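With one protein chain held back, the other chains of the complex are shown just where they sit.
Chain nomenclature is as follows: A, B and C, assigned in order of appearance, with residue numbering initiated at 1 for each chain independently.
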Amino acid sequence: MNIQDLKLKLRSFAEEREWDQFHSPKNLAMALGGEAGELLEHFQWLTEDQSRRLTTDQTRMAKVSEEVADIAIYIVRLCDKLDIDLESAIENKIRANAAKYPVNLAKGNATKYTEFGR
Amino acid sequence: MNIQDLKLKLRSFAEEREWDQFHSPKNLAMALGGEAGELLEHFQWLTEDQSRRLTTDQTRMAKVSEEVADIAIYIVRLCDKLDIDLESAIENKIRANAAKYPVNLAKGNATKYTEFGR
Amino acid sequence: MNIQDLKLKLRSFAEEREWDQFHSPKNLAMALGGEAGELLEHFQWLTEDQSRRLTTDQTRMAKVSEEVADIAIYIVRLCDKLDIDLESAIENKIRANAAKYPVNLAKGNATKYTEFGR
Partner (left out) sequence: MNIQDLKLKLRSFAEEREWDQFHSPKNLAMALGGEAGELLEHFQWLTEDQSRRLTTDQTRMAKVSEEVADIAIYIVRLCDKLDIDLESAIENKIRANAAKYPVNLAKGNATKYTEFGR
């Protein structure tokens, strides 16, 4: 399933239920924020190492999978409503990040990450 | 670009910069939460109608496109780190939503949305 | 109850349960983000007018009151852990906002809020 197909599928889903009236960009941004909060809750008391080992906890993984799916769904819906080409947006962002953090400077230095504690 | 390709591209990007050490699931969930917060800021003082007309504001749209790209990127990174098949997770979630909100009940009723104010 | 008393009360609460180990500033910021997400969920599908009339819905108000209490609790805990004097921080922020948005300029103009749609 590519992003374009997913967009159309979610559009039909909302139209069939007459939910478009609720799906203003403002509301979709809020819904996405709500799901991002739920995702945080799964990780808030875990150490980083525990978060890496979450893969062994099937119950928790099932829930985390649902949260990430919800977030992905709202992102695609929001892009549909705002006529954003998500694929292009992602490609542009990766290109911008590559320019901002060139390998030779970012590697073993990574100022983005080491601002703290210098 | 499909999700699988994007996953591999982002993985290389992080490995080349030795950023994997920072990309624990816990930290990626936080980074996603931070970007979701930035997205909210674009919409917080807009009416729903103004949010629908944001498409005419190119400056703002450029920024919103960056936020949604950031969120999409972190979702894909998180799924990579947790071995979540994002496509399957999305498909499962759509299927679950379809069962939870059947068209004949959700349409023109939409209890999900009208709990308030009945 | 003033903020200082609340801070001490919450500190005892955590110490008695040996929860200090979980209450790193990083984790408290995440927990606060999670609660902020829960708060969003109560409002995401409401119109602004419906959100103003939420006061008539006692069931919902009880839940919203819990969310705002959770957020306030985590803010006070975080300030305790980071030695932030919350009262001073609030007073400084109000003073800074007053300088940034002088009444004569902000009133009936409110550029902060009307950037969109001009």
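The definition used in the following text is that contacts are C-beta pairs under 8 Å (C-beta built on N, C-alpha and C of every residue); 3 or more make two chains touch, one makes a residue touch a chain.
What you see is a predicted model, and the numbers here were worked out from it, not measured in a lab.
Student: Taking the full complex into account, what residues of chain C touch the chain not shown?
Tutor: Within chain C, the residues that touch the unshown chain are 1-2, 6, 9-10, 13, 16-19, 22, 24-27, 29-30, 32-33, 36-37, 39-40, 42-43, 46-52, 54-55, 61, 64-66, 68-73, 75, 78-79, 81-84, 86-87, 89-94, 96-98, 101, 103, 106-108, 110, 113.
Student: Considering the whole complex, not just the chains shown, which residues of chain A touch the missing one?
Tutor: 26, 29-30, 33, 37, 40, 45-48, 50, 53-54, 57, 60, 112-113, 116-117
Student: Considering the whole complex rather than only what is displayed, give the residues of chain B touching the chain that is not shown.
Tutor: So the residues of chain B touching the missing chain come out as 22, 27, 30-31, 33-38, 40-41, 43-45.
Simple rule for what comes next: only the chains that are shown with their structure count from here on.
Student: Indicate whether more than half of the residue numbers at the chain A-chain C interface occur in both copies; give same if so and different if not.
Tutor: same
Student: Measuring from the mean C-alpha position of chain A to the mean C-alpha position of chain C, what distance in angstrom results?
Tutor: Spacing between the chain centres: roughly 24 Å.
Student: Distance between chain A and chain B based on Cα centroids, please, to the nearest Å.
Tutor: 4
Student: At least two partner chains per residue is the criterion; list those residues in chain A.
Tutor: Counting only residues that touch two or more other chains, chain A contributes 22, 27, 30, 33, 36-37, 40, 43.
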